[in-house]
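Here the complex is missing a single protein chain, while all its other protein chains stay put.
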Amino acid sequence: MRILMTLLLLLAAAGGTAVVLTRSPRRQVFAMAANGLILALLFETLQAPDVALAEIVIGAVALPLMFLVILASARMDRAPRRPDGGR
Amino acid sequence: MMWLSVLPPLPVVGPLVIAGLLLMTSHGLPRPIPDIIALATTALTCSLCLLLMHHTAHQPLVYWFGGWVPRHGFPIGIGFVITPIGALLAAFIGLLFFATLVFAWGYYDEVHAHFHVLMLLFMSGMIGFCFTHDLFNMFVWFELMSVAGFALTGYQLRTSALEGAVNFTVTNAVGSYLFLAGIALIYSRIGALDFGALERGVAAQPHDVVIISAFVLLTTALLIKAAQVPFQAWLSDAHAVAPSPVSVIFSGAMVSIGIYGIAKLAWSVFAPSAEIRHVIRVLLLAMGAFSTVIGGVMALLQRHLKRLLAFSTISHVGFLLIGVALWERRALAGVFVYFIGHGLVKGALFMVAGILLALCGSIDEIELRGRGRGIWPAGVAMAAGGLLLAGLPVGLMSGGTDFIAAGANALGQGWLLWVVILGAGCTGGAVLRSSGRVFLGLGPVAGEERHSPTEEDKEKPDRPLWLMLVPTTALLVLSLVGTRFGSDVISPGTLRFMHPDNAMILDGARAIPAAALALRAPPSSYTAWVSVALALAITVFSLFRHRLPRRASRYFQPLRPMLTTLHALHSGDVRQYVMWMAVGLAAFALAFAVS
Amino acid sequence: MNARARLLTFLFACAGLGPAVVVLILHLPRFGAHALPYGDLINDSAPRERHVANAVSAVNFDYRGIDTLGEEFMLLCAVTGVVVLLRSKRGERVDAPAGRVEGRSLRPRSDAVSGVTRLLAPVTALFGLTVALHGMTTPGGGFQGGVIVASAISMVFVGEGYRSWRKCAPSVAFDATEGAGAALYALCGFASLLAGLPFLTNVLPLGTLRHVFSGGLMLIENAGVTLAVAGGFTVLFGEFLEETRVETRDDES
Partner (left out) sequence: MMNALPWAVSAGLLAIGLYGMVTSRHFVHLIGCLSVVQASTYVLLLAAGFRWNAIAPIFSSFAPGTPAVDPVVQALVLTDIVVGATVTALLLALALELHKRRGTLDPDQLRPLSRHRKG
C-alpha cells in the first residue's frame, strides 16, 4: 500500500512535469490525459473514489477533449478576422 | 422575531434562483422584462441587506445552513454570521448593481438575458462573501464572483477585451488555487473550516509555521484580487477593456472586497498570532503604501481614460490596505467608510467614461479634447469626482481618510499622510486634467501621457444622456451625504468586527452587549487641502504646459527612465504577472524569516 | 522584460521560497497520522442522522449543501460565459458545413463508427444515470453522472454527424435544462424555508441506510445537480464542437 502510494505520488510529480515540459500543445494534451489517469489512480489509493471518478471524467476525458477541439479549430483554415470586429 | 431568522440566506440565494429562472426562460422573454426583473431583484436585495443591518446593530445574526448548529462548540455545517458591517457592505453592493443596471438599461439585449444572469450571479457571489463565516464557503463565493467577472470582461468580444480577460482569468485563477492551498494547510493543522473554530485553533498554537503559511497563501490570493503591488498589473488590463458598466462594479466593489476579505480573515481568524500581526503591520503596510504611490503616478501617465481610472483604483485600494494594516480601531472604521465612498465615486467616474464611449465614440483623452462640450453635465460630474478623489473634505471619502489619518497619527505613523497626499493628489489631478481637456478643450499639448497605450473604442450610442446621468449623479450625491454612517453604524460595527463573539456564535452563549463606545469623527486635517492643492497644481501644469517656458519641463527629464520602467511593469504579459506572484510570495517568506 | 530576465527573476524568487517551503514541510503534520475532528464528526453523523452511506455525498448535499449550490451556479456562470463568447457572434444558426484542415482529406464516416456509437451512447448515458442515481450509496453522484450523460450525448456527434446531433441536442433545450437544474437545487432550500426550517434542511423522509432512495431532500438536490451538470456540459461541448464548423457570419462577406 505504502509502496504503491509512493510510486503513484512520484508518478504524479513526473506527470505534472511532463505536462509542463511538453511544449507542443497537441502533444501536451496527451500528457494531460495521462496525468489525469495517474491522478485518478492516486486518488483511489488515497481512499477517495468519488474524487477519482470525477477526475477520470473531467481530467482524463472532458478537458483533454475540449483542448483537442480548440486546437483543431485553431488549425482550421480561417483568415484572420478584421482586427477589431467590435459590435 | 421569527421573520428575521428567515432573512439571512435570501440576499444570496434569491438572486441565484432568479438568475437560474431567467436563464431557463430567456429564449421566450420580450426585451424589457429581463431588465425589469434584474432591477427589481437588485433593489430588493439592497433593501433586505439594509433591513439586516438595522436589526443586527445590537447582536450579530447567526444562521446555520441545514440547521447544523455546532455540537459542543464544534461547527458541523456552514454558518452565515451577519454583522452590521457585512450587511452595510452588502447593501452598498446591491445599490451599486442597481445603479449599474439602470445605467446599462437596454444596452445588452442582444444575447437574450445573459448579461443580467451574469450580473445577478456576480452580485450573489459578493454578498455571500460578505456574509459567510466559513473559509471554504468564502472560497466558493470568491470563485463565483471571479468566474462572473471573467465572463463579463470579455462580454463585448473585442480583441483587447479578450486579452485583458485572459490576463484577468489566469492571474485570478492562480490566486484561487493559492487560496485553496491555504485552506488545505490550515485544515491539516486545525481540522475545521469555520472562522470561529479556526480562531480557537490559531489561539492554541499562535507560532505555528503551518498556520503562518496558510495566512500567507490566503492573503496573497486576496491581494491578487485586490490588485496590490506586486500583484496589481492584471487590473489595468481588465478594467480598461471591460464594458463600462462592468468596470463600474469591478472598481467600485470587486477589488475593494478583496481588502474586506483580508480584514475579515485577519481579525476573525489570525488575530491571536503575534507574528502574523507583526507582518501585517509591516509588509501589508508597505504594499499598501507602494500601491498608493505607484497607482497614482501611473494614473497620471495614462491617456486611455478607463485605464487611468483603473490605476487610480489601485492607488485608492492601496490606501484601504494601509488602513487595514495599521491594525487600529479608528483606521479600520475609516476603511469601511472609505470603501463605500470610493466605490460610489469611482463607480460614477466609470459611468462618465461610459457616457463618453457611447456619445463621443472614443475613450482616448487626447483624441477627445474639446469633444465633450456638448455634454457638459457629464463634465461637471467628472470634475466633481476628480475633486473627491483628490480628497476634497466633504463626503464619505474624506470622512474615511480622516479616520485612517487619525489612526496613523495615534500610532506615530504620520509619514503615511504624505503617501496619501501623493496618491490622492496624483489620481485627482489625472481625472481633473482629463475633464479639463475633454470638456473644456484645454491642454493642446500633451505631456508624458502621450506615450501610454490606447486604442480606438466605442460603445453603442443607444441611450439618452439623462438615463446615464441619473445613476452617475445619484452615486456622487450619495457619496456626499452618506457621512452619517460614520457614527451610527460603522463605529459600533467596527468594534464587533474586531472582536468576533465566538462564545455566542459557537457555544450559543449570550451576546456580548455592544459597547456604548462610539467613535467620534476626527476633525478634518490639513492633509485634505494639501492633496487638493497638489491635484489642482498638477491639473494646471498639465493643461497649460504650452504657456510655460520650455525649461520648466526639462526638470522632469531625469524621471524618464523611471517612467519607462513603470510602463514595462504593466506590459500586459501575463507570464510576467505570474512571475511577480512568486516574487510577492518570496517577500512574505522573507518578512516572516526576519521577524 | 524579456524571457530570460523573467525566468531569472522567477528562479531567484523560487530560491527565496525554497527554504521556506522546506521549513513548512518539516512542520506539517505527519502524513496520514493526524487528527481529523471534522471528518470524524461527519463520518459518525452521516449514517446515523442522515441514513446516507456515502459520507462525501452527505457533505456535498447536506452538511455543506450551500457550497454545492454556489458551485452549481459557478458552473452555470461559466457556461453562460462560454455561450456569450462563442455563440453570440455565431448566432443560433446551426447549418454551417464542417470545417477542414488544409492538407487533410475529409473521410466519409464509416458505418462501423456509426454502429459502435449507436450502441455505446445509450449504454454510456445509462451508466451515467446509474452513477448519478446511486450517489448516496456508492462513489459518484449527480456531478460525475451528469458529465458522463453529457459525453454520451456528445458521442452522437461522432457517430451520427453534425445534423442529427444538433437535432438531438438543440442548444435551447439544454440551456433550459441547466437553468432548471440549478434552480431546482435552490428551490429545495426554499422548501425548507416554507417548512419553517433553516435553508436546505431536510424535509423529506430519510429512507433506510444503504438503500438507493436514502437521504431525503438530498435525492432531489442530487437530481438538480445531475440536470444542471448534464445540461451545462452538453452546452459546453456543443459550443466547442460548433467551433469546428466553418463560420458563416452575417457581418462578413
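The chains carry the letters A, B and C, assigned in the order they are written, with residues numbered from 1 in each.
Operating definition for what follows: a contact is a pair of C-beta atoms (placed from the backbone, for glycine too) under 8 Å apart; a residue touches a chain by one contact, two chains touch by 3 or more.
Note that the structure is predicted; figures quoted are calculated from it, not measured.
**Student:** Using the whole complex, pick out the displayed chains that touch the missing one.
**Tutor:** A, B, C
**Student:** With the missing chain put back, one of B:His116, B:Lys225 or B:Arg307 would touch it. Which one?
**Tutor:** B:Arg307
**Student:** On chain A, where is the contact patch with the chain that was removed from view?
**Tutor:** Touching the missing chain: residues 2, 5-6, 9-10, 12-13, 16-17, 19-25, 28-29, 31-32, 35, 39, 42-43, 46-51, 54-55, 58-59, 62-63, 66-67, 70-71, 73-74, 78, 80-81, 83-85.
**Student:** Give me the chain B residues in contact with the hidden chain, please.
**Tutor:** 136, 140, 143, 147, 150-151, 154, 157, 159-167, 169-170, 173-174, 176-177, 180-181, 183-185, 187-188, 193, 237, 240-241, 304, 307, 450, 453-456, 571-575, 578-579, 581-582
**Student:** What does the interface between chain C and the hidden chain look like in terms of residue numbers?
**Tutor:** Chain C touches the missing chain through residues 3, 6-7, 10, 14, 21, 24-26, 28, 30-33, 36, 38-40, 42-44, 46-48, 53-56, 58-60, 64, 67-68, 71, 74-75, 77-79, 81-82, 85-86, 137-139, 143, 209-210, 236, 239-240, 243.
Following the convention adopted for this analysis, only the chains that are shown with their structure count from here on.
**Student:** Give the label of the chain whose average Cα location is farthest from that of chain B.
**Tutor:** If we average the C-alpha coordinates per chain, A ends up farthest from chain B.
**Student:** Taking the mean of the C-alpha atoms as each chain's centre, how many Å separate chain A from chain C?
**Tutor:** Centres of chain A and chain C (C-alpha means) sit 16 Å apart.
**Student:** Give, as an integer number of Å, the spacing between the C-alpha centres of chain C and chain B.
**Tutor:** Result: the chain centres lie 31 Å from each other.
**Student:** Quick check on chain B: which residues sit in contact with 2+ other chains?
**Tutor:** 110, 157
**Student:** What positions in chain C touch 2 or more of the other chains?
**Tutor:** In chain C, the residues touching two or more other chains are 89.
**Student:** In their shared complex, at which residues does chain C touch chain A?
**Tutor:** For chain C paired with chain A, touching residues are 54, 56-57, 89, 99-102, 131, 139-141, 143-144, 147-148, 151, 233, 236-237, 240-241, 243-244, 246-247, 251-252.
**Student:** In their shared complex, at which residues does chain A touch chain C?
**Tutor:** 48-50, 52-54, 57-58, 61-62, 65-66, 69-70, 72-73, 75-78, 81, 85
**Student:** Note which residues of chain B are touching chain C in the complex, please.
**Tutor:** So the residues of chain B in touch with chain C come to 6, 9, 13, 16-17, 19-27, 63-68, 71, 74, 76-78, 110-111, 114, 117-118, 121, 124-125, 128, 136-137, 140-141, 143-144, 147-148, 150-152, 154-155, 157, 185, 187-189, 191-193, 208-210, 213, 568, 571, 573, 575-576, 579, 582-583, 585-586, 589-590, 592-593.
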